[in-house]
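The structure under discussion is supplied below as structure tokens; questions concerning it will follow.
With one protein chain withheld, the remaining protein chains of the complex are depicted in position.
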Amino acid sequence: MPIFLAYSLYLLFRGHNNPGGGFIGALVLSIGLVFHMIAFGVPATRRIYKINTMVLTSVGLLISSLAAVSSLFFEGVFFEAIWTDIHIVGLGTLSSVLMFDVGVYLAVTGSILKIAFSIFNE
Amino acid sequence: MFSIDPANLMVAPLLIFMISGMLCLLFYKRVDIQRAIVISSSLIALIAAVKLLDLLTRDGFVTTQVGGWEVPFGITLFVDRFAGLMIAMTALLAVAASIFSFSDRVLSARKKRIGFYPALMFMLGGISGAFITGDLFNLYVWFEVMLISSFVLITLGSKRDQLQGGIKYVVINFVASSFLLLAIAILYGTTGNTNLAALAASLADPALQPITRLAAILLLVSFGIKAALFPFYFWLPASYHTPPIAITAIVAGLLTKVGVYTMIRTFTLLFPLQQHYQLQKFLLGASCFTALVGVLGAIAHRDIRKVLAYSLISKIGFILWGLSVYTSAAIAGAIFYTLHHMLVNTNLFFAAGIIGKAAGSYRISEISGLYDRLPLLSFVFIMLALTLVGIPPFSGFWGKFMLIDAGLLAHEYGSVAIILITTLLTLYSMMIIWSKCFLKKQDVKGQQLLPEGVFIKQCYHMYIASAFLLIVTFWISFNPSWLIEYTQRAAEQLLLPSNYVDAVIQR
Partner (left out) sequence: MIIGISVLTGFLFAAGLYLLLHKSFMKLIAGVIMFGNACNLFLLIAGGLVGSQPVFVSGNDEALPIDNMADPVPQAFILTAIVISLGVQAFVIVLLKRVYQTSNTNDLDTLTNTDDV
């Protein structure tokens, strides 16, 4: 599980100019969680990882849409990317694109787990 | 409002609906918070849409490029007068629907907890997205947003009938979306882009005709399924009467109209019907059949919700008939009729909901004596029925008058006759409900109805929502000139696709 988490975060942050990104990262993370779910059952997964899928999805969507709207406040067009000058080692440049990706990451994880939980929940 | 920049104003309804959907998802356990979010956000969206409409009176259209990417590459957003009117009507219906579903008596608290409000908001977001987009693939995405939310709405609560109707709805609409995707693939393969303006420019080339005609037919089938056009309407009466009435009302008022909107958009901009003679003839025949078959179904059925669902189909026929006559006046009539019908149809479903609540049934044979007990409801219902049929002072008359006048000017005498017969039959189907449910004296052994005073106290939200829409209908009925003028200008805009192309490409 930690390996899945680490690799998915790596995919998330290398996503802008390399293959990867929020969606793929989220899929990798949810593969890990779904394996855990198959092995130990839905209640165990819910208990151990304390996941609230609805909150995860909505927070993710809100972050993404904030990234989309943010350019409106800086005299830009809707959805225009904003790049800052802050570089963090390993994360690349902070930007609204990254923010969008993080949002997608959370939202996709949340919704895939929601689907998986409701299919498996007998 | 944070800014009155027109480009921001046009995305405002979309953003408001989507963000409030997300907030509802965040507070998915707190129905009271969701309720506040939904009502306030639909009011704000209504204000934004009215402002946008006002702006369009002067400018005619607003357009922007998402993310600042240039025309063939980025996604265009484009609002002209037609789209502006549709967005405003969507926001209006959103307000009414959120008032109507306010009380737990209409829609149980359990259904609200399992996601009524988020699904409603995402559906409205998808619909506004479909209205403002200027890109075919983006349109597909908004369609899917809208459809998946409406799948959730229609099957919400998982009653047996709902699920059975839901299967038909889901599978047929899935096939319709796939057809849209195939059409996009063909158009992208032949012209190399999916931007509506750029497509319209390149489709004018006659050398591409043989292959793009296939795309036109696929689009016709796809949007025809969504709009419930004649050979493709069977999913609608199978599924629309199954969910709780608050959901039926908003879904029936909006979803088919999105199909109609995209159809009018496609067949004026991408494939102008005067260049596609066979398509025009097909559409003319299909819409006449839609009108007739719909109204015959309405007469045959004995469940109020099914009667309304079938009369909805027949009115879709009217609107598309206006498109297929393809003169400026006819399209203006079609737009006017669309707006009028969104209002009246939603409100009729509201009235049916009140009837169902009061009498405990939707079967016409089991309801009687409503006029003695519920005079206010009777007034609302008869006004709506007369408006739907098109008795002179009401808005249905103006829309129908515009359509028929245009039809006569275009020498379409046969189909005008069919439309007039349909009107007469609609009157008959409404009068069946009126005479059997309202005028007939109450059976002695029938269910005892509450006096209206008590009933209104219990369900005042339903009455408020219904009265709100009725007032808007009256306002349009007695004050139609500005809307007629507005729709005429919208139709002229639609018939000059070169304006659209120029506006998007040379900005």
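Note that the chains are named A and B in the order they appear, and that numbering of residues resets to 1 at the start of each chain.
As a working rule, a contact is a pair of C-beta atoms (placed from the backbone, for glycine too) under 8 Å apart; a residue touches a chain by one contact, two chains touch by 3 or more.
No experiment lies behind these values; they were computed from the predicted model shown.
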From B:Ala238, B:Ala252 or B:Ile476, residue that would touch the chain that is not displayed: B:Ala238
Residue touching the undisplayed chain, where the options are B:Leu43, B:Ile148 or B:Leu376: B:Ile148
Residue among B:Ser40, B:Ser178 or B:Ser435 touching the omitted chain: B:Ser178
Residue ranges of subunit B at the interface with the undisplayed chain: 137, 140-141, 144, 148, 151-152, 155, 158-161, 163-168, 170-171, 174-175, 178, 181-182, 184-186, 188-189, 237-239, 241-242, 300-302
Residues from subunit A at the interface with the omitted partner, ascending: 17-19, 23, 111, 115, 118-119
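We adopt the following convention: only the chains that are shown with their structure count from here on.
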Rounded Å distance between subunit A and subunit B, as computed from the means of their C-alpha atoms: 35
Of subunit A, residues touching subunit B in the complex: 54-55, 57-59, 61-62, 65, 69, 72-73, 76-81
Partner subunit A, residues of subunit B touching it in the complex: 2-3, 7-8, 11, 15, 18-19, 22-23, 25-26, 28, 64-68, 77
